[in-house]
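Notes follow the structure.
Only one protein chain is missing from this complex, and each of the others stays in its spot.
Moving on, here comes chain A:
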Amino acid sequence: MFIFTIRRVLQTIPTVIVAALIIFVIFSVVPGTFATSLLADGKRAADPQLIARLNEELGLNKPLVERFATYITNLAHFNLGTSFRTRQPVINLITDRIWASFILASAAMMFALIVALPLGFIAALRPGSIVDTATMIGAVSGLSVPEFWLGLVLMYIFALQLNWLPSFGYGDGSFQNLILPAITLGVAPMALLARTTRAGVLDVLHSDFIRTAHAKGMSDVKVMRWHVARNALVLIITTVGLQFGSLVGQAVIIEKLFAWPGIGSLLVDSVAIRDIPVVQGTILVIVLWFLAINTAVDLIYAAIDPRIKQG
C-alpha cells in the first residue's frame, strides 16, 4: 500500500508540469497583449516606449524558453509570480480565497450526497416506480439546467421575494450565505450522482454473488449492507471524487453570480482585466486541486477494493 501510494503520487508530477506548460504557452502566443491592452485607453494606440518599458519591467521581453524556465523554478518555490494589477504575490491572493472555495465545494457536495444517494438507491431497488421515474427525470433536468440561471431563479425566489436568505456575498462565513450558492452548485453533481448510484446498485443487484448470497439464505438487509452497498460504494466514491475535484472549476460562474469570494471569482475578474499571472496561478491551483482529489480517490478505493491495487 505504501509503495502504491508513493507511485500514484509521483505519477501526477509530469501531469502538473505539462499542465503548467500548456497554461504558460497559451498566454505566450500573443506577446505584449497585456502591456498593449493595459496601456491602451480606447482612443489611440499606446506609446510604444511605454509598452517596451512595461514589457521589460514584467519580464515579457525575454525569450519564451527562458521565461518558462524561470516560471517553473519559481513554481517549485511556491512562487506564482506577482499580480500585474495589484502588485501582490499571486500566492497570497489565492490563499486568501481558497478557503471560501473549499467551503462552497464541500457544502455543495454534501447537499448532492444527501439528496442523491437515497434517491438513487430507492430508484434502483424499485425500477420503473414513480420514485425511479421522477429521479431520472430530475437527474437529466439537473444536468441540463444552466446553473447560473438556476441560481438567479433561487436568488429571486428565496432572497428577493421571500426574504428568507441573503441574496449574495460571503457574510463573514455565515451559514445562511452559503445555502443558495451551495444548492446551485450542488445540482449538477447531485444529478450525476443519482444516476451513478442507480446504475451502480442495479449492476450489483444483477451480479452472481448477490444471487449466491440470497441462495444461501442471507437476509435482505444483510445482503444490502454487506454486498450491495459495499460494491456500489466503489463506483459512488469515484463519481464523488471526480465531481468534488472539478467542483472548484465548475464554481467559477456561481461564485461570480453570488459574489462569493473564492478563487473562481478571482479567476473571472482576472480574465476580464487580463491579469495573466493571477489567471495562470488560479488555473494551476484548480488543476492541482483536481489531481490531488483524484489521487486521494484512487488511494481510497485501493483500500476499499483490493482488486484494484493488483490490477
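As a working rule, a residue touches a chain if its C-beta (ideal position, glycine included) is under 8 Å from a C-beta of that chain, and two chains touch if they have at least 3 such contacts; residues count from 1.
The working rule: contacts and distances are computed from a predicted model.
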Among "Peptide/nickel transport system permease protein", "Dihydroorotase", "Membrane protein" or "acetyl-CoA C-acyltransferase", UniProt-listed name of the chain not shown: "Peptide/nickel transport system permease protein"
Per the touch definition above, residue among A:Ile22, A:Ile114 or A:Ala134 touching the missing chain: A:Ile22
Among A:Leu80, A:Leu93 or A:Met155, residue touching the chain not depicted: A:Met155
Residue numbers in chain A that touch the chain omitted from display: 14-15, 18-19, 22-23, 26-27, 29-30, 33, 127-128, 136, 140-141, 143-149, 152-153, 155-156, 160, 202, 206, 246, 249-250, 252-253, 256-257, 267-268, 270-272, 274, 276, 279, 283, 286-287, 290-291, 294
